[in-house]
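A single protein chain has been omitted; all remaining protein chains appear in their positions.
Right, chain A next:
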Amino acid sequence: MATIKLDNIKKSFGKTDVIHGVDIDIADGEFIVIVGPSGCGKSTLLRMVAGLETVTSGEITIDGAQVNGVEPMDRDIAMVFQNYALYPHMSVEENMAYGLKIAKTPKAEITERVAEAARMLQLEPYLKRKPRELSGGQRQRVAMGRAIVRKPKVFLFDEPLSNLDAKLRVQMRLEIKELQSRLGITALYVTHDQVEAMTLADRMVVMNGGVADQIGAPLEVYSNPQTEFVAGFIGSPATNFIDAALVPDAPKGASKIGIRPEHITLLPSGQGKLSGNVVFTEALGAETLVHLRMNSGTETFTVRQDGAMDLPVAGDPVGVDWGADDEMAFNDKGRRV
């Protein structure tokens, strides 16, 4: 259990700057999710905390001690890799015991800890098997088990669920969250999946082009995004953006207005703030997504409405309206006004 502090972390590969100064303060036992699109530097950031990449400038502190030059083995961390990185020539049991053996833990304790982890992860029937004899989900559990048995200060997860199918992903997501809160170990979790970020995180870090755009609790980030990027990246379907000039009573200094699909109400043609035409609808049962083309120009809007409401017909002219509180105004630099 530990606190982690990243202080103005920068990373360059040769002349390419990948991370331009990130500050994060992580409390003991907190579950932090770093989320962002591919190439935003989130994995590099995690690998720097692990000690697998050098830090170009800035300071990483784990439990008050600066670890910049410390080797991965001396940081007391455990990491779960995207491809699991199990040792193919060792059984499940040996995989989990490997770190403990190197740490010269007494044999009895190794057996006990591996058995405990296996019980927690329901791996008991597979202890003697080799990784190649396991399914993707089971391998994932072994990778988790390998991290758990060492009782490290920090868990690092590098997109651990992205190689699993959708159903297993949801299930493992719950298990990871449950395990982490039970063990109370500080966790840093990297993903490109905003649903994972929303559901797992105590606080999430939204990365964009090597910069942490916003750090905060998931719902706070969702309802109060600080940048246009965050507003567009978090939430599905994505936030609708429209030129502020087209919106009546737009705040001063705003160049774009964002409105979430669920905050828009459809009205008969001629009413509301803007008007457009229905392009097509997607009825998902509990909800219906209505896609509009606005009369003002090329903008398209997505409206999310209750599944019980009448389906609009493609081609219908409609008006749209939203509450003034639901408007998110951004200036020409993409910052919140």
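Observations on the model:
Following the convention adopted for this analysis, contacts are C-beta pairs under 8 Å (C-beta built on N, C-alpha and C of every residue); 3 or more make two chains touch, one makes a residue touch a chain; residues count from 1.
As a convention for this text, contacts and distances are computed from a predicted model.
Among the names given as "succinate dehydrogenase", "sn-glycerol-3-phosphate transport system permease protein UgpA", "Beta-ketoacyl synthase chain length factor" or "Na+/H+ antiporter subunit E", UniProt records the absent chain under the name "sn-glycerol-3-phosphate transport system permease protein UgpA". Of the options A:50, A:92, A:161 or A:176, the residue whose C-beta touches the omitted chain is A:50. Interface note for the absent chain: among A:27, A:73, A:217 or A:283, the touching residue is A:73.
The hidden chain makes contact, of the residues A:150, A:173 or A:304, with A:150. Residue positions on chain A in contact with the hidden chain: 50-52, 71-73, 77-79, 81-83, 85-89, 98-99, 102-103, 130, 146, 150, in rising order.
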